[in-house]
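Every protein chain except one is present and positioned as in the full complex.
Entry: chain A
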Amino acid sequence: ALLPYVPRVPPVPLLGKLTATTFTLERPRGVFARLANASDTVWLVVALANASDTFRNPLSRDAVPPYEQLPTAHAYMTLETAVAAYACSAPSPAVLRVGGDTACGGHGGRDPCNGPLPSPGPYRVKFLVMGCHGPKAETKWSDPILLRTAGSPSTIDPRPGRRGSDTVVMVALLASLGAALVVAAIGTVGAQVWGSLCCRDSGSGTFTRRSYRTHHIPPALPRTLPPGCRCSPPGLGCFVPQPPTPCPAK
């Protein structure tokens, strides 16, 4: 009997519903209740999409293609489950994960193995109800399910796209400040050297650092300076408040 149910990948956004070796299916609830007895089992047939048309349902449980035959038979059957697990009221997860068992396979046993899928597919699946005497009912084939293919990390380009504009501004400003400082330093030193080479007298803008002592004939008067005539507050150098003549005696 052909059931009108179409298996599908759940539409909810689950990041892990399609990986490189596994995929997830919506759990069919109450789809098999009408036809199946309690002793029947529901299998999942997984076939490569181009081999789904040539798949023939196995006539007994012994003829079920196991997981290990997938490369040669292009199809296998797995997830042997009692019909009761697909009843409407069964408390079970809402999805079935195909390919999630990494511990089985390769033992040569006849137990159904839900091993990881070896290639990205695409695959088509259908549910098959098997009774004691062979297949009893099946669902329709699903749409082709294509698994993920991972790229190589060498394709990632770590270089930045373009230089940030604030970096350019900062570098330009710093370079110009640095250049201006160097020019100012050279200019200052150069002006000093040029000044000392050609012009011997001190300019009107300069200030003297020490008191301006006269070197000509010392006056006959005692050299006590009146209170009005003395150095400016210490630390500032001695500035001459008056022309360089000795203070007149009172």
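Some notes on this structure:
Keep this in mind: a contact is a pair of C-beta atoms (placed from the backbone, for glycine too) under 8 Å apart; a residue touches a chain by one contact, two chains touch by 3 or more; residues count from 1.
In this text, contacts and distances are computed from a predicted model.
A single chain of the complex does not appear, and UniProt lists its protein name as "Tetraspanin", one of "Tetraspanin", "Vacuolar protein-sorting-associated protein 25", "Fructose-bisphosphate aldolase class-I protein" or "AP-4 complex subunit epsilon". Between the chain not shown and the residues A:P116, A:G131 or A:P144, the one that touches is A:P116.
The omitted chain makes contact with just one of the residues A:L2, A:A150 or A:L197: A:A150. Listed for chain A, the residues touching the missing chain in the whole complex are 14-17, 19-22, 24, 93, 95, 97, 99-102, 115-116, 148, 150-153, 156-161, 163-164, 166-167, 170-171, 173-175, 177-178, 180-182, 184-185, 188, 191-192, 202, 205-209, 232, 235-237, 239, 241.
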